[in-house]
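One protein chain omitted, others in place.
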């Protein structure tokens, strides 16, 4: 696969690179389908589903009535036949078993699940309650926070695509963590998410009647995205970071907003923040610094943007950061394609240039 | 039970009449709990659940955290001990077996399911796909459309509480059917319902992500409320009535709106309609004639009202009727209590005098 | 402008055709922006707003924070400078004055408002309560129901883009109207729309608190889309057609569902319907015949599709047609671009190939 970077200019416009989606029947999977269908350099080589093999995706999703994709069995040979770049949009505990085999067969793997995001087997097992991938594969995986690990992604064969909450939180936090502007022991992340984050599911607690006109905190005693945030916050801050992270379920389909609170190390102003954030993200096409025009979730709906706002409260010496993404795009399928673009040497924005759908 | 009518004045203020709710864990059941808790003459004697016996209702429904009801087993002796007036808020196929036994033991039964609403065993089996109650019990049951069968309800021991759609449709239709003002062969009922009509459920198709911001027709090829509407429309019109009835699922929790279309037999005006409807429903506390201030569902939310609007289209000679109810109140638990009030000789409005919750 | 058809192949890939959006600050306008931004052959030459000239669109719409469009004054010279193909996304009463002037200056005009859809000045004034465009311009305008007036659109300089409700209704009705399969005097259209149909507005009746969890019929005594539907239904049926059309406001942002009822002329079956509809729309990329998998609005969200379902009720001899569109896409901006594609000789699907956003 290494050669794609070299031969990109020859390939452009001539053939498209074949991709495979494993776990194609979930919301992450169908979002990958939507985005890959209009991609200039990728095409869908095949869809895999362990539970729905033999069915056609358009029977499961009527919005795809104009398509004709059949779901294939999950076997190594099938995947290898169907494409070169493999996306896992599976629940925790699947890619840990399959991704290493595919990388060994020369494929590039982008894993949207949490299986390769944590540092050690022990931590994974503690937070996910499942068997971890072998340590050497955890070590080999590259964290796909596109804007911050670009160089590593360019040559990675196993990319751990970030969780939706960590993406929103870390993109907002990274500049001040790296600059050392905040007291990390004071870090609080109050997160709010739309309902698609829970996946396509048949649960009473996720039924319309129970969720509509309702707001609900959940996993107040511990969400599996905490160790992921702490791992990379620590890496960016260059000292150990612990956070409180409390997620809430909001009656809307898509969108995450994180509201982050941290004590400032010094008397920074909103102007200082503007400078830091604009400079940091100047060349990044998907991060929009909106500053004191505090972002709302719908302004990124259906797009790969992350919009970041902030406010320095002079009364309390505290910084408030606000960050929004579409959890299915920048928080999942969109960032996965952004990472695939980076890996293959395509333009980072390729296939991701649609403006948000509003309203 | 007959004596309650006689002794009501003595009982008033001294003791409350004990009720039992079977199927207390569904939305109809908890709505009965809500309404009975503040009733001046009824109290909750016990709650029955075949699937959750032994649990407490407040564990299943956090909004009842201030209560202390335990769910009891479904046995004949338990029910008989717990109260005199028994509400079935069960799925189809339960009350057909149990209600006759209770009536034979001297209880008054109000059945919120469809088991006793249809004329014959054959019709029930055809539309519900289940074994019907014995024909003699179908014959004995009184249809609990409170405003139209008041006299029969006063002495009934087995009351078939109407379905939510039939309630909204028949209350709107009854005056013109009885008056012979419409050509019944042209009758079309386009119905729209909130999601609680589907009950408390764990279905992918009812999950928030799939229902929110979406509108969906369903059972276009036949809904089990069709024979119920046709039976009583026929009775009111005094000739056979067939209808098209198409339900739609609206992304809201409560509320039904039916939009009814029918060719007029003669050149009636909106003024004629006002007179007919006001006269018909003059003494009925829960029917509000709103005429050309076309009703919206939220104006009856949480209340037992049925609001009826109309418009005569002079261009086409057609009548449009609009009728809204809260499907869980006038379409289920509220009308059940209204019927219990009528049966026991209490004021028809007792326990049902709350204004709607708006907005 | 005539030359564009001839020179399309030369232009392709070399330059893009400049478009102007008048009324760019409404929901129809920003949807045009979204779709034109990714169009292979069109680009945005300029945005016009009579009320917000001088402001930038990204200040009015934060989802466009990555753009840099300024709103220009509404003057003839400005428009003429900015582009060749002009879209009016204005309220009724604007394009009637401006479009003729632009056509006379050699521009192609696509009008998303209702100003050129009706047959006579009298009818327009009666239903819109405003001064009509001159009769000769009404006569010259071509109705832009893309699938049915393709030939006329190819050479039109003034295209009256259909209303959202008429698009959904006529696409569903046209095959049976043309085939003479239904008794048109029995035609009833029960329509349901999301809230964006009302435009970007500051009205109490459209506030979230009043609309959420609520369903509301409106304009029961006459909606301005009635004469538009009747005009083209009459043309397709080749005899005069009158309809009842009752719209309802559904608590969702996008989407229209029309449920159409009509008596069948003969004993047609669902199979007959499948054949008729599949044959009729075989070559039309945006009409998906879903038959008895009755369509829901979200399955076309953000896309230019119109999905059509149906059911023959053998009990009543009546046909039920179900048709869904996204009111801002196929019901407005999408169909406008489809018409522009047809007019310019581009591929009909150009710029409109995104799959729907689901969920």
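A, B and C are the chain letters, set down in written order, and residue numbers restart from 1 in every chain.
Going forward, a residue touches a chain if its C-beta (ideal position, glycine included) is under 8 Å from a C-beta of that chain, and two chains touch if they have at least 3 such contacts.
Nothing here was measured: the structure is a model prediction, and the numbers come from that model.
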Exercise. Which of the visible chains would the unseen chain be in contact with across the whole complex?
Worked result: A, B, C
For this session: Specify the residue from the set C:31, C:213, C:307 or C:354 that touches the hidden chain.
Result: C:213
For this session: Looking beyond the chains shown, say which of B:72, B:298 or B:343 touches the absent one.
Result: B:298
Exercise. Where does subunit A touch the missing chain, residue by residue?
Worked result: 186, 188, 190, 192, 194, 209-210, 212-218, 220-221, 242-244, 246, 248, 250-255, 257, 259, 261, 292, 294-298, 301, 309, 311, 313, 315-316, 318, 320, 322, 324, 359
For this session: Provide the residue numbers of subunit C that touch the chain removed from this figure.
Result: 27, 195-196, 198, 200-204, 206-213, 251-253
Exercise. Where does subunit B touch the missing chain, residue by residue?
Worked result: 27, 30, 33-34, 37-38, 61-67, 196, 212-213, 253, 285, 288, 290, 293, 295-296, 298-303, 305, 307, 353-359
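The rule we apply is simple: only the chains that are shown with their structure count from here on.
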Problem set entry | Chain closest to the middle [Cα centroid of all protein chains] | C
Exercise. From subunit C, which chain is the farthest off, judged by mean CA positions?
Worked result: B
For this session: State, to the nearest whole Å, the distance from the C-alpha centre of subunit A to the C-alpha centre of subunit C.
Result: 36
Exercise. For subunit B, what residues touch not just one other chain but two or more?
Worked result: 209-210, 212-213, 251-253
